[in-house]
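Moving on to chain A:
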Amino acid sequence: MSKFLTASIGRKFIMGVSGLFLVVFIAVHLTVNILLIFDDSGELFNQAAHFMGTNPVVKIMEPLLGIGFLVHILWSFFLEYQNWKARPVKYDRKSSGVSSTWTSRNMLVLGALVLVFLIVHVLQFFWVIKFNPESMNSVIIGGEEMEDTYSLVAGLFRSSVAYDLFYIVGGILLGFHLSHGFWSGFQTLGLSNKHWISRLQVLGKIFSVIVAIGFSIIPLYFLIKF
Partner candidate 1 sequence: MSILNSKIPEGPLAEKWSRHKAGIKVVSPANKRKLDIIVVGTGLGGASAAASLAELGYNVKAFCYQDSPRRAHSIAAQGGINAAKNYQNDNDSVFRLFYDTIKGGDYRSREANVYRLAEVSPNIIDQCVAQGVPFGREYGGLLANRSFGGVLVSRTFYARGQTGQQLLLGAYQAMNRQIDKGNVEMYSRHEMLDVVIVDGKARGIIARDLVTGEIKRFGAHAVVVATGGYGNVFFLSTNAMGSNGSAAWQCYKKGAFFANPCFVQIHPTCIPVHGDQQSKLTLMSESLRNDGRVWVPKKKEDAEKLRKGEIGPNDIAEDDRDFYLERRYPSYGNLVPRDVASRAAKERCDEGFGVNAEGKAVYLDFKYAIERLGKDVIKARYGNLFQMYEKITDVDPYKEPMMIYPAIHYSMGGSWVDYNLMTTVSGLYSIGEANFSDHGANRLGASALMQGLADGYFVLPYTIGDYLANEIMTPKADTNTPEFEEAEKAVTSRIEKLYNIKGSKPVDYFHKKLGQVMWDYVGMSRNEEGLKKAVQLIREIRDEFWKDVKVPGELDNLNPELEKAGRVADFFDIGELMALDALNRNESCGGHFREESVTEDGEAKRNDKSFTYVSSWEYKGEGQEPVLHKEDLVFENVELTQRSYK
Partner candidate 2 sequence: MADKILKKLNIKVWRQKNAADKGRFETYTIENISTGSSFLEMLDILNDKLIIDGQDPIAFDHDCREGICGTCSLYINGRPHGPDTEVTTCQLHMRKFNDGETITIEPWRAKAFPVIKDLVVDRTAFEKILRAGGFISVNTGGVPDANAIPVPYEDAEESMDAAACIGCGACVAACKNSSAMLFVSAKVSHLAKLPQGKVEAKKRARRMVAKMDELGFGGCTNTGACEVECPKSISITNIARLNREYLLARFSE
């Protein structure tokens, strides 16, 4: 294992696996969140949130997810530092835009911005739900009492345009990060060839657009509607 972790491809494997794992999480997360805009009563979303909060599978996955995030983030700084060291003297003039996208070259920048978003996001929602549920209202849906997560989210989005904008930008940044990260993850795991490379790239683009639009449409919805 130590050999594996010192090898460049082994190290990248960790990034790829953790990244694709987070992709799955994002897909689930978006599916749940999008319910916010389909039912203004909040019942649908609250039920889904309650399900996610109590489901044993999700409970098991939760710490794993945390580890996934940590590995993906910390590892990226380490790898970027390694890569940076591989060119001690930099170029005076670069025309990198001709051969690669800005996104692909700046995954760390995008990732770091997403991280800032993530920290705020976790503090505003996850932290409250997990460690301070007393501060939340509760509702009874279908005879079962549960936290009114909908109010927490909707309340924040209604409280200030700044929050809406912050979340819209966050969604878009995540989309850009994924527009390279999605197919790159597959490539790193060796799950690509001359036929699949373009398919994966297209899939990645579609996925990242869905994520960007999906996540930013929610605050936008509250911004416009309320």
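Just so we're on the same page, contacts are C-beta pairs under 8 Å (C-beta built on N, C-alpha and C of every residue); 3 or more make two chains touch, one makes a residue touch a chain; residues count from 1.
If you want to know what made the cut, all candidates are chains of the complex that A comes from, given by their letters.
Given the structure is predicted, the values throughout are model-derived calculations rather than measurements.
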Given the candidates 1 or 2, which is the one that touches chain A in this complex? 2
Residue numbers on chain A that touch candidate 2, as the complex places them: 3-4, 6-13, 79, 82-96, 98-101, 104-105, 107, 180, 183-184, 186-194, 197
